[in-house]
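Shown here: the complex without one of its protein chains, the others still in place.
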Amino acid sequence: MSNLLALAGVNTHIGHYHILQGVDFVVPHGGLTVLLGRNGAGKTTCLRTIMGLWQASAGRIEFDGTDIARRSTPAVAQLGIGYVPESMGIFTGLTVSENLTLAARDGPLDERRLDWMFRFFPALKKFWHLPAGHLSGGQKQMLAIARAIIEPKKLLLVDEPTKGLAPAIIAHMVDAFRELKRTDTTILLVEQNFHFARTLGDTVAVMDSGRIVHSGSMNDLADDEAQQQKLLGLSLDAHQ
Amino acid sequence: MSEPRSGEHPVLETHDLTIRFGGHVAVNRVSCAFGPGTLTAIVGPNGAGKTTYFNLISGQLSATGGTVKLFGEDVTSLSAPQRTRRGMGRAFQLTNLFPRLSVLENVRLAVQSHAAMGLNLFSVWSSHVELIERAEHYLHRVKLADRRDALASALAHGDQRKLEVAILLALDPDLFMFDEPTAGMSVDEVPVILELIHEIKNQGDKTILLVEHKMDVVRSLADRIIVLHQGELVADGEPAVVIASPIVQQAYLGLAGHE
Amino acid sequence: MQRLLSGDYPRSRVLGIVLVLILAGLALAPFVFPGTRSLNVAAKICVFILLVASYDLLLGYTGIVSFAHTMFFGLGAYGIGIAATRLGPTWSGLAVGSLAALALSALLSLAIGLLSLRVKTIFFAMITLAVASFFAILASQLSWLTGGEDGLTYKLPELLLPGTKLLEAPLLGVVISGRIVSYYIVFAGALCLFLALLRVVNSPFGRVLQAIRENDFRAEAIGYRSVVYRSAANCLSALAATAAGILYAVWLRYVGPDTTLSLDIMIDILLMVVIGGMGTLYGAVIGATLFVIAQNYLQDLMKLASDAAAGIPLLPSLVHPDRWLLWLGILFVLSVYHFPAGIVGRLRGNK
Partner (left out) sequence: MSDDALRVPGIDKIPLALIPAIALVALPLIPSLPTWVTLTVAGLAMGMMIFIMASGLTLVFGLMDVMNFAHGAFITIGAFVATSVLIPLAGWTQADSLWLNLGAIIPAILAAMAVAGALGLVFERVIIMPVYGQHLKQILITMGGLIVAEQSIHVIWGPDIIPLPKPATLRGSFIFGDIAIEKYRVVAVIVGLAVFAAMFLLLNRTRIGLLIRAGVEDSEMVESLGYRIRRVFVGVFVAGSALAGLGGVMWALYQETVSSAMGMQVMILIFIVIIIGGLGSVGGCFIGALLVGLVANYVGFLAPKIALGSNILLMVLILLWRPQGLYPVAKR
């Protein structure tokens, strides 16, 4: 399997902070890669750097064979990368329909694709003409994901889709991502919820303090409880 | 400001403290009391509401429900500066300094606030030698004395975090609130901060709240852990017991979500 | 010296020399630069140093943009003008006028501050602009009180009148008239109040203002209520501007909308504070001195240039004496971009 996205030695500074300190990892074609790590490890910065919302101060970000590290955000998006930020970035004053129409950059909404999405995000159909600000947290998250995939994308970046959501909605979200995987969309998912990550992930990278500290297959990590504890968890010697 | 007070009331109490953002309940009816001389760690996964809980206590956010009491006095409707004047001190997760003022000046301003001299109009600030000496003393404690004349913005990240702590010390609060004090610090800088927190704790009359992810740090410092998950208080007790409890393991590893 | 300057030294040799020269020039103006016009210029420099310094307390130290500064300046001037017209040219009349103006300024500045200082810089700037323009129109409309567009010309106590001779013989070749007394009242008043402002910005209070300018969120978190400090700064600045207005009215024996209230003067103040250097009161000294001298003498120079360039298209109108503001405006824009610390910052070698 070849890699769709490859980061090599990526450094990002935000003001005086040196957040990414040489990040290397790859996202293979067609799979779902999970980026794990605790709060403040640099996961969100990593996605924002890929999107060009922060500029990398050093390093290469190769997408589909071209270096996109110096590209502007719209240019990155136009290459076929969809982005669901942690804040979801819903336009609350626009209706559900308008949010999706805006995201369909290449023209009118594709009815068939829309029907396909309504199957696993039925709330969107129900509230089609409601301003998105009135949706619940889970519905907003669905809209945010739907918006990112309203047109077929080569790569989807999703930042903590389960944050703040109730268990039943998380279960629903799992189904949606499974459906999405079937369409051969490559996905890079930032998560803290390990269970959610384990259910969906093919490969995994773990970040800490601005670096990748582990990468490999999700199954290997899921089977190795000691490793899990060391990388993610609660054990005494997790740190230094 | 910080004269000893009678022990009838806990230093800090929150009762049914709640805040909603739109439909999302970020902190949900959290009731908890913190006594003098204790160090409580607040843990929980990302988005659990820890920093929001802190913001509600220190007054950066106002609650949609519930109360905050400091030494038995209801401070829920007071502003952040008013709470600070009553003995709360807060260090921030993201460093939050006065970038174009000197390191010494950053600390001196906190000393000056503690001395309630902010509205002093007609004396020269440098004539208040005692304030400057106190500020220097706190810089010594965080090992920043040699950078006193540098601009705060010129400090390295780790040093900025130390300065953040020095400002907190300079407020000489009864209640210390640390929000991930060691985040982003290099390995050799962390002990300086931990040592300081230890010292404050050993004074015996201060109350410390600590939001922290690193469990080794939590274990080495805390007498008590409370766990927030999805805005609710899900566990409260001694560190060893709480860390071992299944509910906490689940909250952290996300097991609570699915089964 | 340390106490007088509140420990805030020029911190640049050139700046120090220039400041001493300005001080000496103003202190000895009646003797060194005799003549009505040059004494007028000197008095105007004194008044504007105070006015610009008080504005810098807001803009440079607290980070607030207000367009109501001329309103307070005008209140002071009209206080004297109206009192002198209504109560007659007595010292007690002047005192009543001054106190009333100061009290009104304090109230008004607090009201504006409480209504709008909690919010964004832009909002405050817009509100003050609206309120100040309202006052300017008010002054020109209430002609029974303010003399309308024509303003008020009034008498002052005899001691201050030009006809009054204090000494029989001229001193150092200068007749010591009431005019000279007036000048020294203006000079001494401006100097004392400037030093008082210097003290304020270097006081514990002044430091809090800078902290709020840098990071008001954090200033709140360490116990300073920024709205209280901002309002206090706004009020102090207004009072100092009112005092400048009082001095100006004493000097001019005339008050009208164009000399105190107009937006043009507000723009002049902005030019002076930015070109001189924001956030350092010495910038006000340099800015005001340069500006007033330029206003009075640069135009002569430009007239020469304009006449010389006659016949060349566009050039004469570009260097026409009335166009000096065009060049200052360009200088102003360049200052904001390239040397925000102004001339003083340049001299001190800051970036």
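Read from first to last, the chains carry the letters A, B and C; within each, the first residue is number 1.
In this text, a residue touches a chain if its C-beta (ideal position, glycine included) is under 8 Å from a C-beta of that chain, and two chains touch if they have at least 3 such contacts.
Since this is a predicted model, take the numbers as computed values, not measurements.
Across C:L138, C:V227 or C:I293, the residue that sits in touch with the chain not pictured is C:L138. Among the residues C:L129, C:V181, C:A196 or C:L298, only C:L129 touches the chain that is left out of the figure. Considering the full assembly, A:Y83 is the residue among A:Y83, A:F120 or A:F196 that touches the omitted chain. The chain not displayed touches chain A at residues 51, 53, 72-74, 77-78, 83, 85, 89, 91-94, 98, 101-103, 105, 130-131, 133-134, 147. Looking at chain C, the residues touching the absent chain are 59, 63, 65, 115-116, 119-123, 125-127, 129-131, 133-134, 137-138, 141, 263, 267, 270-271, 274, 314, 317-318, 320, 322-323, 325-326, 328-330, 332-333, 336-337, 340.
Here is the rule we use: only the chains that are shown with their structure count from here on.
Within the contact network of the assembly, the step distance from chain A to chain C comes to 2. If each chain is reduced to the average of its C-alpha atoms, the one that sits nearest the average of all protein C-alpha atoms is B. Between chain A and chain C, the centres computed from C-alpha atoms are 57 Å apart. The geometric centre of chain A is 32 Å away from that of chain B, both derived from CA atoms. Per-chain Cα centroids separate chain B from chain C by 45 Å. Chain contacts: chain A has no residue touching two or more partner chains. Remark: chain B residues 58, 60, 79-82, 84-85, 90, 92, 96-101, 105, 108-110, 112-114, 117-128, 131, 167, 171 touch chain C in the complex.
Across the complex, chain A is touched by residues 22-24, 26, 45-47, 153, 157, 160, 180, 183-184, 187, 190, 213-217, 219, 230, 243, 248-249, 252-258 of chain B.
Interface residues of chain C, counted against chain B in their complex, comprise 3, 6-7, 196, 199-200, 202-208, 210-211, 214-215, 217-226, 229, 232, 236.
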